[in-house]
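Here the complex is missing one protein chain, while the rest keep their positions.
First chain written, first letter: the chains are A, B and C, and each begins at residue 1.
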Amino acid sequence: MKKIKMGIIGVGRLGYEHACNIANRVPASELIAVTDKDNEKAKRVADELGAKFYATPEELCADPEVQAVAIVTNTDSHVDMIEIAMNAGKHVFCEKPLAETVEKCKRGEKIVEAHPELIFQLGFHRRFDYSYAVAKEKLDRGDIGDVVLVRCYSQDPIAIIEGTLEYAPRSGGQFIDMSIHDIDLIRWITGSEPKKLWAIGGCYEFKQYKDWDDGDNVSCLIQNENETMAFFYAGRAAAHGSAVETEIVGTRGTLRISAVPTDSLLEVMSEHGVCRECYQDFVTRWHDAYVKEMEYFCDCVSTGTKAHPDVYDGTKATNIAFICKESFLENKLVDVVYK
Amino acid sequence: MKKIKMGIIGVGRLGYEHACNIANRVPASELIAVTDKDNEKAKRVADELGAKFYATPEELCADPEVQAVAIVTNTDSHVDMIEIAMNAGKHVFCEKPLAETVEKCKRGEKIVEAHPELIFQLGFHRRFDYSYAVAKEKLDRGDIGDVVLVRCYSQDPIAIIEGTLEYAPRSGGQFIDMSIHDIDLIRWITGSEPKKLWAIGGCYEFKQYKDWDDGDNVSCLIQNENETMAFFYAGRAAAHGSAVETEIVGTRGTLRISAVPTDSLLEVMSEHGVCRECYQDFVTRWHDAYVKEMEYFCDCVSTGTKAHPDVYDGTKATNIAFICKESFLENKLVDVVYK
Amino acid sequence: MKKIKMGIIGVGRLGYEHACNIANRVPASELIAVTDKDNEKAKRVADELGAKFYATPEELCADPEVQAVAIVTNTDSHVDMIEIAMNAGKHVFCEKPLAETVEKCKRGEKIVEAHPELIFQLGFHRRFDYSYAVAKEKLDRGDIGDVVLVRCYSQDPIAIIEGTLEYAPRSGGQFIDMSIHDIDLIRWITGSEPKKLWAIGGCYEFKQYKDWDDGDNVSCLIQNENETMAFFYAGRAAAHGSAVETEIVGTRGTLRISAVPTDSLLEVMSEHGVCRECYQDFVTRWHDAYVKEMEYFCDCVSTGTKAHPDVYDGTKATNIAFICKESFLENKLVDVVYK
Partner (left out) sequence: MKKIKMGIIGVGRLGYEHACNIANRVPASELIAVTDKDNEKAKRVADELGAKFYATPEELCADPEVQAVAIVTNTDSHVDMIEIAMNAGKHVFCEKPLAETVEKCKRGEKIVEAHPELIFQLGFHRRFDYSYAVAKEKLDRGDIGDVVLVRCYSQDPIAIIEGTLEYAPRSGGQFIDMSIHDIDLIRWITGSEPKKLWAIGGCYEFKQYKDWDDGDNVSCLIQNENETMAFFYAGRAAAHGSAVETEIVGTRGTLRISAVPTDSLLEVMSEHGVCRECYQDFVTRWHDAYVKEMEYFCDCVSTGTKAHPDVYDGTKATNIAFICKESFLENKLVDVVYK
């Protein structure tokens, strides 16, 4: 049993989660190298998790011991990091979204294509959540017949609204930052691509989103090439918590994931009635999925199997998110044409 | 289609509910006569519902037009009222409990037995609630195999605690007033009678119950003659509402009624999580059951069919409730011997 | 207490439900006259409910005792019936939809306007369902802040698919027949009118809908004049039952009605897990709402208060449903312009 020796580039909130998982929760991996543009933080994390510190991604990737790299930097540096890592011969796990423009995504594709011997995986972690995995299995087994409609909700909790607002201007906007997960789910579940879509929304409470050409709440109706329908909604400030709900309506049944986004098996009976408390925090919500996707990545590396979601999933989702934004800004129905 | 002409004796809170149902909600009945020891109230209700007012039960029962009588007076006058009504040749629907002593229940039995031509029904309304009826149907059909355990909860809401405390000293106590419903359910569901039981409890918040030889929260474990088990719990002050929950554990499945005693199909997502609000009020909770039991009574009268729950169900439940109280007061295991 | 003397025109499935309610469940009404183009059926119902039989609507409306009329005929005769009844000086309760064309709706408006002294109410009964009423109350009280998104699902159960298919060709199609309820809810909840909409769908299982220019599953995204968003979905054949779900996402909370469209408070634990069974039948689902809307109608008649939903609600909803159909057939985004 040889563990895959991994390095990590970027140990912000989610990067630190991945670092801990690679070090302590994923049986097949060990963390041996850490870097972050905040060198002090990188040193602390390296120290805490028993890994080497490197001042730059280039140095980390030059370490011949490192077999694979997890990239958890800002979106706009993803493709550069992929390039550095793959050119150094490392397998790559890269957080979503692939890049902040479709052009950059295309460049990412080229880099990945240039290294067919290396594993590349994009971090659309929801596919690895247990509830989603079970749903997909039931769907593939025919339990609910054919897909008719996919409905996706993604809401951040009001509890973290200050951080949300602070990050918003450089997030790429609701479609690129948040809904891209739902766009990936819709592609994954329907096995099809959008044909036409119409996205709408507005600034219902936080008027500042207008300045960023964005809305605090947006939604989109999609007609897929295989005629399945999809609807997604994304909000910035749900009172009840970090709520991601997905529903698959089939011709013979319906699957609903996280209709009550409860964080435990606890029901509280109080003057508010019978209540279930919800996740307040996306890292807690998806903790197991983050572990599972990394286990899968290590498995792909060990066995030399092509990983999914792949680089093209990254480009497609980004492309669709941009078309959503175009539809939203111009308030028109758009025919989806991939660049 | 001839409607059964009914009179009502007692139009307090629950009596008024029955009066309205007889007048307006039960297709097969009409309300033609009203009496109450509060004559003014009786007059008002008679006027509102288009019925005759009578000053006394005797006068009401002397009205030859009246075919059937609903008795919704204080428990200690139930048997006297049954006597007056049946001796006057009226069919009788009588609220539970049958009487406040087993001796009086026995007298009630004699009166009913003396009038085999008249229909008598006791108001254990829970049996007529739609959820209970469906559960019983599934049980009888064998859906959950054989009964292993019946668990019953009955809780009044804290919202009405003042009224609860005021009424408590003359209520007969938690076992006779409240748990008698669960005792009836246990007999109905298991089709058996208690063999041994142990009842415990205490004054967890409202110490005044001690003065009344009672507890604010009590529970009881029952071993039935057919070896099925039963557990009931009764509380005076649930934060979430008027909560009656019943569970039937069978060898092949379990049926749970009102695990979330929600008063509607509404879920509220707020800072408290995902909440379902609960009934605050037993009349609202059981409204449909009160209608259904009266429809059934009218049907029995029309067709001359013996009604259930019958007078013996009333005696049995009262007898068991007293044995629970004895067990509770003496803190001992009691062999159930019917008087 | 004088009961309002009502006649009914049309005693098919839903008409019979209304007839029974008027006769036996609505305290303020009595049923005195019945007609139906199936004279035999009308006679039977009249006999059963103790009312007079009339061979034609004209004869029924000529009865001076009749104060108000409930119209539960086929959609294409609604406006004619309104005309007959109102010209005879009767208050009118008319089932939805108002008419099968917008032009006819307009004619209905004129008739109602010509009789300002008479009460007119349209049968959008969902507004009267207890769960919806509580949700509206919470919304109006500001519990969830401002409306962001309304999501509506309406699904018929697969259990009745044969009847659904038989009726489909003359139903007016999914938008006019089924979604019109959701269109009314969206208008009622948002307090606004659609500005733009896009409707899509297809024949996912029952290809015959194509012949009727319809889909077996359709959905629509709406942008309202006040910038609120709405999404509705309608299906013909839900495995789990007759499912109508409505959700109101607000800036400060969310209300969800009937997310689990359970028909009782029963949970069944079996080899399928923990299950709640669902309504199989719309009349059972909405029974109480049908009673409540008639109670409200009688109250309006008694007090001379203008009733809602009114004739214009009927025209608006019909108009929007037609625009949905246009959008669906031409697969284009449509600017809503009222005729």
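Convention: contacts are C-beta pairs under 8 Å (C-beta built on N, C-alpha and C of every residue); 3 or more make two chains touch, one makes a residue touch a chain.
Note that the structure is predicted; figures quoted are calculated from it, not measured.
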Using the definition of touch stated at the top, determine which of B:Ser192, B:Thr254 or B:Gln280 touches the missing chain. B:Thr254
Can you work out which residue in C:Ala62, C:Ala114 or C:Val274 touches the chain that's missing from view? C:Val274
Among A:Ser77, A:Ser131 or A:Asn331, which one is in touch with the chain left out? A:Ser131
Name every residue on chain C in touch with the hidden partner chain. 158, 238-241, 243, 260-262, 267-278
Considering the whole complex rather than only what is displayed, give the residues of chain B touching the chain that is not shown. 144-146, 148-149, 151, 158, 196, 198, 200-202, 204-205, 217, 219-221, 223, 227, 229, 231, 233, 235, 237-240, 249, 251-254, 259, 331-333
Chain A positions in touch with the non-displayed chain are 1, 20, 23-27, 47-50, 130-131, 134-135, 138, 143-144, 252-271, 277
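Operating definition for what follows: only the chains that are shown with their structure count from here on.
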Taking each chain's centre as the mean of its C-alpha atoms, which one ends up farthest from the centre of chain A? B
For chain B paired with chain C, centre-to-centre distance based on mean C-alpha positions, whole Å: 37
Between chain A and chain B, the Cα-mean centres are separated in Å by 56
Distance in whole angstrom between the CA centres of chain A and chain C is 42
Residue list for chain C, restricted to those that touch at least two other chains: 144, 252-254, 259
